[in-house]
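Only a single protein chain was left out; the remaining protein chains are all shown in position.
The block that comes next holds chain A.
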Amino acid sequence: MIPIPPETLARALAEFARIVGADNVWSGDTARTSYADAMAPRDPASYAPDAAVAPASTDEVQAIVRVAAELGVPLWPISRGKNFGYGGAAPHIPNVVMLDMVRMNRILECNVEMGYVVVEPGVSFDDLYHYLVDNDIPLWMSAPAHTWGSVLGNALERGVGYTPYGEHASKVCGMEVVTADGSLLRTGMGAMAGSQTWHGFPYGYGPSWDPAFMQSNFGVVTRMGLWLMPRPAQTLNLAMKLDRVEDLSPAIDVLRPLKLDGTVQANPSLGNVIRSLATRGPRSALWQGSGPMPADVLDAARQQAGVGHWNFGIRLFGDPDVNAINARKVRAAFAGKVQAEFEESEWTGGDLRGSGHPTPTLAALGVVDWLGGPGGHLTFSPVSAFSGAEAWKQYTLVRGMYEEAGFDYYGGFTAGQRYLNHITMILFNRNDQDMCDRANSLFTRLIEVGAQNGWGEYRTHTLFYDEVARSYDYNNGAMRRWNERVKDAVDPQGIIAPGKMGIWPRRYREAGE
């Protein structure tokens, strides 16, 4: 921990106020409360920031970064701060000034012919939705479970959605980045002044840097190109409920070749029974005991709700003739492999609800009310090999650890082309100290046991950056050491998000962080 000396902080805040106006600088309790983790599994004040500054433009970001570099004041950039379950708006360490870019909320360009949009960090999925829908733009967006967050921030954290463009990080093309000395960099083809293909060709000339600015602290991304998919003529959904828990394995093995050959382009997500029940209401309506719900109670609740042990939809997007062929392929592949039938529904235009296109919603946050009281959640999300046996192993081991710690296993497997994102959530009541303690220690054990089995997380909560970074341990942590060499080179003062993803600048390493 390196505290910011009070006189240095005061000087920095005065400079920041000169840049953005005093109304857009906060300190003391206001800053700590505003940027605390709203879903914190431990005292949120223990990792709340010293202050915050909210610029309205890239010029202002540059000016702020220059001041920070000169004074050695660490900044913690956020886009909209809605990364719930992964820390929300909160930084990794308390002694930082939040660089809050929520006011930078312009959609800078939408190229309908080329199918991309260029956004600033403060643009939310809701903003983009209204922009596209209200203007009848024939492009579809992809969004994660709730739409309050930042399009740019979510892509940088490698969030996932449920359309064929649901692997958001892979649809990013061309960024503008403020580097740690306050200068401006454009990635990919944007490196050429006057380039016509900045948001069309993702690689540029020489090393490609877009991916290096994701889940990283090498710079501050102030604008980003994102590909959007053409509006499909039809979507066809094949929904399935698996009543037998062990049907997870065959379902995944059947799905794999369909994803590999492109029959299924979206990312089906096989969610478990708790995931279905938790969106409907609190657990107390089903059971009043403590610890995980007993199997017989859970099964009765499942049948009453009419949901499966696993529930998913395989949605096909595109031309109706092509969808019909692919639907036949999907049905034939599943036939006889699992004890369930598909329920088919189609969308052919009009109201977007039920189409597979995201609509503005915060319903997903409802799950934090599962145990009543002020709810919280911690998301443990290891990547699984795309194999029924491996997913089963991961599911049974992780579920067993959840239940041993007294929690219901809430989880699901979202299918990429060659991997599964196994996204699980520890739901807890923030007023229950014992439950919070168990949630924290369970999370640490999950990371350790995961690593012992060769399972790494695709993303993690800000509190656990270092533990997950240490689990990526090949050749004595060669990747972490490489990242820190880059960090020292591109941010010698160590002012941008120190400790993000376990990447510490030299002065923090020397201080023993």
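The rule is short, and it goes like this: a contact is a pair of C-beta atoms (placed from the backbone, for glycine too) under 8 Å apart; a residue touches a chain by one contact, two chains touch by 3 or more; residues count from 1.
As a convention for this text, contacts and distances are computed from a predicted model.
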Key: Choices "Multisubunit sodium/proton antiporter, MrpF subunit", "Cytochrome c", "Phosphonate C-P lyase system protein PhnH" or "CU044_5270 family protein" - which one is the UniProt name of the chain not shown   = "Cytochrome c"
Query = Per the definition of touch given earlier, which of A:D50, A:D127, A:E157 or A:E467 contacts the omitted chain?
reply = A:D127
Request  = Looking beyond the chains shown, say which of A:S27, A:S195 or A:T361 touches the absent one.
outcome  = A:T361
Hidden-chain contact residue, picked from the options A:V61, A:L75, A:A89 or A:L298 = A:A89
Message = Using the touch definition from the top, which of A:N105, A:S195, A:T396 or A:N440 touches the missing chain?
response = A:N105
Message = Just checking the interface: what residues of chain A touch the absent partner chain?
response = 23-24, 26, 30, 33-36, 38-39, 52, 54, 80-82, 84, 88-89, 100, 102-103, 105-114, 122-123, 126-127, 130-131, 134-135, 137, 147-148, 196, 281-282, 360-363, 365-366, 368-369, 373-375
